[in-house]
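The other protein chains are all here in position, but one chain of the complex has been omitted.
Showing chain A:
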Amino acid sequence: MGRYVLRRLLQLIPVFLGTTFLIYALVWAIPQDPFSGKCGQRPCDPSYIAEMSAKLNLNDPLLIQYFKYLGNLLTGDFGTTFNGVSVGEQISTSWPITFKLGIIAVIIEALIGIIAGVLTGLRKQGFLDNLVLVSTLFLISLPVFVTGFVLRLYLGPQGFDIMDTSVSTDPTIGELILPGFVLGSLSMAYVARLTRTSIVENRRSDYVRTAIAKGQPQTRVVGIHLLRNSLIPVITFLGTDLGSLMGGAIVTEGVFNINGIGGLIFRGIQEKEGVMVTGIVTLLVLVYLLASLLVDLLYAVLDPRIRYE
């Protein structure tokens, strides 16, 4: 087990190098002059362009640029954006907020999704099953921004007045619950359906029949034998979802004005600020890798047949 984890961690190094280079090259290849439009309705002054290009190493060939960037990164310097604010500082203010939001969204979607999935899986074709089926279909068909706007309208000051229209600069967990719900709503529907299918399949399996035949109480049959084995696909989904929720929360962040990672990436791409995009995406890649490692380890916990050596 320890060796397995170590091996997986060592694999992070080549993946880290590969992704940073790939992202850097991709941003570099965006066919737009970073200075066009930066100075408004007239072109930028040539001396401004020359100085900024030299400062940001924009004149070097791609590989040299990349290695200069990597060198700085290893000393903890993420670079600076055009407005002179260090990328490290921007990430360190946004990252905790996005992380909190992502975790809250995953918890909400897991909790509600799994409970709904189990209940419907056990009572197939019943009223509850149909209700969940219809409501998840509804959630899946709604784009996230619609969910966000609608909830804000009805729960905000113009509706029931139980939430604010946007979160504060440094949002608390309480403030993030609603945005987290909006963010996780789509995946919640998937989790519910995934759990349901898995439960329905496994209900007829041998080990469940054995457990019932042994005379174990229903809660134990469902909670320990059935659910644990049915959760494997769900956990896989949740693990990868954590990463995409963090990087892909651009819309939700916009609706609730959350100063998060998604907005930073979006702005970075628009302004063609390679250092910003690369820095954040690198972090997201690390989150993906660690989350999938965690998922793999959880497999062993859930299914005793799986062993790592």
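FYI, a contact is a pair of C-beta atoms (placed from the backbone, for glycine too) under 8 Å apart; a residue touches a chain by one contact, two chains touch by 3 or more; residues count from 1.
Basically, contacts and distances are computed from a predicted model.
Note on the omitted subunit: UniProt lists it as "Peptide ABC transporter substrate-binding protein", one of the names in "Quinol oxidase subunit 3", "Octaheme c-type cytochrome (Tetrathionate reductase family)", "Peptide ABC transporter substrate-binding protein" or "Membrane bound protein complex subunit mbxM".
The chain omitted from view is touched by exactly one of A:Leu12, A:Ala25 or A:Met52, namely A:Met52. Within the full complex, the residue among A:Asp60, A:Asp77, A:Asp164 or A:Asp296 touching the omitted chain is A:Asp164. In the complete complex, the residue from A:Asn57, A:Thr93, A:Ser244 or A:Ser292 that touches the missing chain is A:Thr93.
Listed for chain A, the residues touching the missing chain in the whole complex are 32-34, 36-52, 82-85, 89-90, 93-94, 152, 156-158, 164-166, 169-170, 253-257, 259, 263-264, 266-267, 270-272.
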